[in-house]
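One structure, pasted below without further comment.
Here's a slice of the assembly, chains where they normally sit.
First chain written, first letter: the chains are A and B, and each begins at residue 1.
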């Protein structure tokens, strides 16, 4: 997980400031700062523009800025088979950021726009093989934490959104405790890693159906429903 | 569709200026401007450099700059089945823009190059589910307009190139009234949405074959040929 700073004063590296939903009069919802001074300077500038109130800063989430390649890792936790399966990996497409960063830097600077980060699509992808072990490690850790914090924990599909860093670590920055929208990228075709369990790539929908049918056959429907 | 400005004086927002093919002594073929003043300033600079003639500006297409995530939506309009099918969605890869925007901004500014926008490949993708209804809406609107303007209208495959905006609208900026090159991204594997109609993903080539065979069986070949 990225390092979280409790106050702007604690910031000792590049950071991302996420404003509370209620205070989001700026469409972007967050800004990037190089260090503490830069953070305070930018907050002041946005406050002067009337885009944020400095008071909101105390409610903002301030996190270390993790630079890396983003991936959505789609998992299926099976209480019936007693295992965590890797289903597929995809990458999000965000508007209008996607169109903005594809402009040459000079045009971006001249337009001086504030791109927004709204998920609007997905692309299929695979991750470097040496990172798969780490992918299982963070997946199992999520399953165990969910069991502890909210029994019986997560059942079936969930997605971890990660940054793969140059140190070849996976940093989880968001979680979807449900069917990730990115599994759509494998619609019809099926998640590529699911083939390793089922002999052919299957969709997340079919994986859920397999789990429920098997649970029903074994009289264990209680294990897959809450 | 993006807003079109008849003259540079009408420009009231960021715009893209597309020079007529004949005047294209600049390889890029177009430039981006922040507003009216910026447009005139850049046109003058390019004219001073001998890259364009100011006279060409009156023939240029000046369009609102729509920032968003680009998608090619591949459709199949079936006169035999009487419906519009969503076949697949892909994204274009353009050279040398693709390599240029992947350079850090500082390197881009130092190189000061003019990237070109030549389609050279495609990637598979899916669009956010809530946008599929809108995708059908613009598809049907194209089918109807084609019927009205050029009877009998479009038959079989066509592609709409769209920008998905942060307002979750789809803005059509180009049309390919034929098999889109991006359907290649599903070669062998088949278009993911086609599975919803045919039980398994099929290629656009196979979809055309199905239409023709069925038309022949029903003695309706005239409905699928012009």
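Just so it is clear, a residue touches a chain if its C-beta (ideal position, glycine included) is under 8 Å from a C-beta of that chain, and two chains touch if they have at least 3 such contacts.
Values in this document were obtained by computation on a predicted structure and should not be read as measured data.
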Number of copies constituting the complete assembly, 2 shown: 3
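By definition in this document, only the chains that are shown with their structure count from here on.
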Equivalent-chain rotation between chain B and chain A, CA atoms, steps of 5 degrees: 120
For chain A paired with chain B, centre-to-centre distance based on mean C-alpha positions, whole Å: 29
Of all residues in chain B, those that touch chain A in their complex: 14, 32, 34, 38, 65-71, 89, 91, 97, 100-101, 105-106, 108-109, 112, 115, 123-129, 131, 163-166, 168, 189-196, 200-201
Residues on chain A engaged by chain B in the complex (per definition of touch): 27, 93-96, 98-108, 110-113, 115-116, 118-124, 181, 184-189
